[in-house]
Structure formats: C-alpha cells, structure tokens
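Only a single protein chain was left out; the remaining protein chains are all shown in position.
Per-chain residue numbering starts at 1, and chain names A and B are given in the order in which the chains are listed.
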Amino acid sequence: MSANDSTPGRYTVAQLAERFGLEYRGAGDRLIAGVGTLAGAGPEQLSFLSNGKYAAQLAGTRAGVVVVREENLADCPTAALLARDPYVAYARIAALFERLPSAPPGIHPSAVVAPGAQVAASASIGPGCVIEDGAVIEDGAILGPLCTIGPDCVVGAQSRLVARVTLVIRVSLGKRVLVHPGAVIGSDGFGLAFDRDHWIKLPQLGGVRIGDDCEIGANTTIDRGALDDTVLEEDVRLDNQIQIAHNVHVGAHTAMAGCAAVAGSAKIGRYCMIGGNAGVLGHLELADRVTITAKSLVTSSIREPGEYSSGVPLQDNRQWRKNAARFKHLDDYARRLSALEKDK
Amino acid sequence: MSANDSTPGRYTVAQLAERFGLEYRGAGDRLIAGVGTLAGAGPEQLSFLSNGKYAAQLAGTRAGVVVVREENLADCPTAALLARDPYVAYARIAALFERLPSAPPGIHPSAVVAPGAQVAASASIGPGCVIEDGAVIEDGAILGPLCTIGPDCVVGAQSRLVARVTLVIRVSLGKRVLVHPGAVIGSDGFGLAFDRDHWIKLPQLGGVRIGDDCEIGANTTIDRGALDDTVLEEDVRLDNQIQIAHNVHVGAHTAMAGCAAVAGSAKIGRYCMIGGNAGVLGHLELADRVTITAKSLVTSSIREPGEYSSGVPLQDNRQWRKNAARFKHLDDYARRLSALEKDK
Partner (left out) sequence: MSANDSTPGRYTVAQLAERFGLEYRGAGDRLIAGVGTLAGAGPEQLSFLSNGKYAAQLAGTRAGVVVVREENLADCPTAALLARDPYVAYARIAALFERLPSAPPGIHPSAVVAPGAQVAASASIGPGCVIEDGAVIEDGAILGPLCTIGPDCVVGAQSRLVARVTLVIRVSLGKRVLVHPGAVIGSDGFGLAFDRDHWIKLPQLGGVRIGDDCEIGANTTIDRGALDDTVLEEDVRLDNQIQIAHNVHVGAHTAMAGCAAVAGSAKIGRYCMIGGNAGVLGHLELADRVTITAKSLVTSSIREPGEYSSGVPLQDNRQWRKNAARFKHLDDYARRLSALEKDK
C-alpha cells in the first residue's frame, strides 16, 4: 500500500475499511484503483450514495464497492462500506486517488528570489516566481509557476499556491492554506476621501491575516486593511471570484460560494454560509451560523442564526414585466388596501 | 490583395463584394483601408447600418461604402454593399482589417517547457510561459506571454491564449479556442464535506473539456469536475469574469454575458443566452434556446424555450425605499385582499 499520495496506488476494500474505520459488507475482497459516480464507476472503482436524489442509480451501479448508510445497504447490488456520513467517508477515501502535481523541493532557476527573502529548504518554488525582500516561505510550502510574493508576506508551512497567485504586501498565510490561480491577496483597500472636486487616496497601511486550513478560490481578491488587518480565521473556505474588502473579519469555518462579496469592515461570524453572488454591505455584523442564500444582499446586521434571503422569483419575461411594473406602486397599493379596510 | 491577415491591406469595394458575395451599388470603385462607425468613418473606410437606432446617422456619413439592407439603400448617400444581415457581413469584412500581434512559431527562450510536454513545431510559445509534463500544444496554437499549462492539458490546433492564461490540470481545449488574459480553467471545484466542526475537501478528480471555436473571456474561471468533466460544447461564448463551477455542462452555441455564474452540475442547453451577472443554481437544467435577462437568478429547471427574468425595477431611492419596505408584507396584503373580496 503506497504511502505516497502523489502516485495513487491500489487498495483492497479491506484496507480501506480498516484505514477509515468503516464496516465492510460483502463476500471476498477486491482491488480498488479509483473512484467514480454511481453511474460511471467500474469494478475497480469505489462510489458512494449520499444525496437521496441519486438513490435510483444504486441498483444499476457497476462499482466495485459503494459507501452507503446502513439504510441503503439492502438496495446495494455490490459490496458496501457502511458509513454514518458517506459523503465525508468518500471525501477521505477519494483523497488517496488524487494525483498531485510533483513539486520538488528547491527554487526553480527561473524564479527571482530577493536576497532578503527566506525560503525553507523543503519549500518548492516554481518557474517564474518572484519573491521579494522580507518574504518568508515556510517548510514544505509549494509555490506553483508565476506566483509573486511581496514584502513582509509569509506563506505558512505546507501551504500551496497553485499557480499565478499574488500576495501583495503584509499578507500572512497560516499552515496548509490552499490558494488557487489568479487570486490576489493584500491589494489596496478601496479607501478614498473626496476633497471638494477630486478623490484623495487613503494609504492602506494594514495587512491580511489568513488562518490555517483556509482555501481561497481562483481569481478571488482580498484587500489588505487600511490600518488594522483584514482577517480570515482558520478553515474559511472561499470559492472563485469572491471579493473581500479591507478590514473584513471572517470567522472560522465560514464558507462562501462563487462571486460573493463582502464590503469594508464587515464582520462575518463563524460557521456562516454565504451563497453565490450574495453581498454584505460595509460595517455590518453577522452572527455565527448565519446562512445567506444566493444573490441576496445583506443591508443590516444579523443578530440571530438562521437562513436569510432577498430577491424575487424568476418568471416568464412577459409575466415578470407586468409584476415588476406593479412593484413601483406597492406603497400606493398598501395604502389603498388599508383605506378599503377602514371604509368597510 | 494581401492574404496575410496580420498585415491588413487595402481592398477595392469590388473585391470585397466578390469575396463576401454582396451586391455593390455605386458608381466607379474605390480603395478601402479600414472600417469605422457611420459617424466616424472617412472616405477610405467601410461602415455598416444594422441597428435601426443609428439610421439617422446614415445621411451624414462620410464613409467610402456602407453595408446596408436593401430597404436602407435609398437613404444611403454613398456607395453601398447590400446584405441580408449587414452585421454579419460587416463582421466578416472587418476581420480583414484586424492586425493580429505577430506570433512566430517556436518557443521563446524565456519559456519553461518540461521535457515530457509535446509542443508542435508550428506552435508559438510566448515569453515566460510554463508548460508542464504531459501537456500537449497542437499545430499552430499560440500562447501569449506568461501562460501556464499544467499536466494532461491539451491546447488544440489554432487555439490562442492571449496572455497570462492558466490551464491547471486535465483541461482539453478544442480547435480555434480563444482564451483571454487572466482566465483560469481547470481549477479545483468547490467541493466540501462538513465533518462535525470543520470542512473536509473533496478531491477534484475530473477535468474540463472545451469544444472547438469557444471563446473564454478575461478573468473568467472554469472549475474542473469532481469526478466527471466540466464540459463546454462547441462555439460556446463566455464574456469576462464568468464563473463556471464543477461539472457544469454548457450546450453548443450558448453565449453568456459578463459576470454570469453557473453553479455546480447545472446543465445549460444549446443556443441559450445568459445575461450579464445572471446566475443559475446548482443541479438545474435549462432547455435549449432559453434566454435569461441580466442579473436574474434561476432557481428551478426551465423546460421551455423562452425569455425569463427576475428582479424589480430601479427607482429614485426615496420611492424605492417605500416600496421595498412594503415587500416585507406582501403575503399579508394578499391575504387581506382576499378577505376583503370575501366580505364584499
């Protein structure tokens, strides 16, 4: 059994059961060399059933073994691994079959590392990276091609910048942080003062602090603070094209879906879920365990956990036009309704 | 008549008429060296009238020749080329006058190409590109500066990555695909399982397949699939800053305007039009020939072709505030209205 995750091997189902503490139900044993969907997996692949929507696919699966809840065992035509949460169990198992690109320790000859930068011997610095004075790259960190690391930035141990990531200045990443291509962290906050007839820029003197185990999506932007720091606590998960403005504070374990945006100095709690393209206005506070559904706009602070939404439903354009036109008079309708009730 | 599109030449109107199968109406002939708007074109330039909004500008144009529909011929003060669809005819003609940046075959000395990568001799690899083991660059493909091509990626024949494009891993581009700067294709899908008090990442083991003649806008992101692939069929056109999540399937000839976003596993039909900043939630299906207007959110599957919208109209902020406040009580108003009707 290979211990090297970067060259995925093969595992017997019994090995998987033991490694992940799952119960194996089935006759004999078999080799598993990969994972797949219920519909697509073959006899050498493992699959899983978590979402009830796919239950109908269980009967026809050709997978070598399926991770299921006990309640689905009777319907499973193949060998099974029993799990309380098959999705979590599957996530752990699937990691065995991920082929990570090789990242040999050392600095690629085409990288430009300033004399005042500190790069751990075990770190891997890819082609074309630029690391400036005062930057620190810790043990086992991996920088893919074309990353730029500015002054006073720290890339924590075992963190990975996939490719073309920019840390501008005063950005500190914790351990095991994963940053996807095109992300920009530590850019100037959007701070302007209006002086009679033109804008004056406020220098952005703070930094960004990102906790352990965070993930930052492709082309996501996180501005540095104006005076204090912009902060993401540990295990914050940001999808692609998210915008985090200066001095935002995001609590641990909060996840945001693609294209969400948080304006300056907002404070998001722990274990929040921010839906795709949702927005939070500046200086607001969201309690822990607040869920905001997709494309909603938060315009005042939220003190209670729960799920919150804004927006109106999609309709056929002709119907929608009629209703939308009426929205402009909703206040009038409400008054007229009250008047009718009084007159009754 | 120059056959080399990269050094635009001059053409007589007669040559253009013949080349594009258009009828020439006018006396004599003249040389055309470029294209311009009705308002801005001079005697050596060709213009066109397609959108009726600009019809009033026809009378005053100084263009050497104008592409028009027959119905506008009488109002055209200059020579004319007749076209059933002047916009399409203009698009074909204008391509003659585009000066494309030179892209000599070969690998720029500053590029870093892994020994296990295959680069066609006729391909052009720009400065600072990084091409990893297992990547394939086909005939006539052009990579502008600072592109990174990861393992098991294919750039199809005649495709062009303008500059600073990243293909992460297992990304296959068809022929003649055009990708604009900052695009990231093949980044990790946003797959997370919640394990009691923290997130576990699901490895993203699929890839991305992009068909022939697709166009991908600047800073657009397309994640690779979790198990199966994310797919764009042929001739899909994506504007800038679009987000395509893992396992999305986009049908041929569908176009999306800037900042649109499609969540995981959604299936968009063929010939759809997705408006700017519109969104489609995960796992939904859209039939062929569905149009979604700007900033609308699709929250359930759409089975019929047609145009769909959500949102409310813009108003003066003071008016809007009154109406928006009433929206919070709309269900109450509806009940009270029904009650009044019953009481009548």
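We take it that a residue touches a chain if its C-beta (ideal position, glycine included) is under 8 Å from a C-beta of that chain, and two chains touch if they have at least 3 such contacts.
What you see is a predicted model, and the numbers here were worked out from it, not measured in a lab.
Interface note: of A:Gly36, A:Gly182 or A:Gly251, the residue touching the hidden chain in the full complex is A:Gly182.
Residues touching the missing chain, restricted to chain A, are 110, 112, 128, 130, 132, 146, 148, 150-151, 164, 166, 168-169, 182, 184, 187-188, 190-195, 197-203, 205, 219, 221, 223, 227-228, 241, 243, 245, 259, 261, 263, 277, 279, 281, 283, 291-293, 296-300, 306-313, 315, 319, 322-323, 325-327, 329-330, 333, 336-337, 340, 343 (touch as defined at the top).
If you put the missing chain back, the residues of chain B touching it would be 34-37, 40, 53, 85, 87-88, 90-92, 94-95, 97-98, 101, 108, 110, 126-128, 144-146, 162-164, 178, 180-182, 213, 215, 217-219, 235, 237, 239-241, 253, 255, 257-259, 276-277, 294-295, 311-317, 320-321, 324-325, 327-331, 333-334, 337, 340-341, 344.
One rule holds in what follows: only the chains that are shown with their structure count from here on.
Mean C-alpha positions place chain A and chain B at a centre distance of 26 Å.
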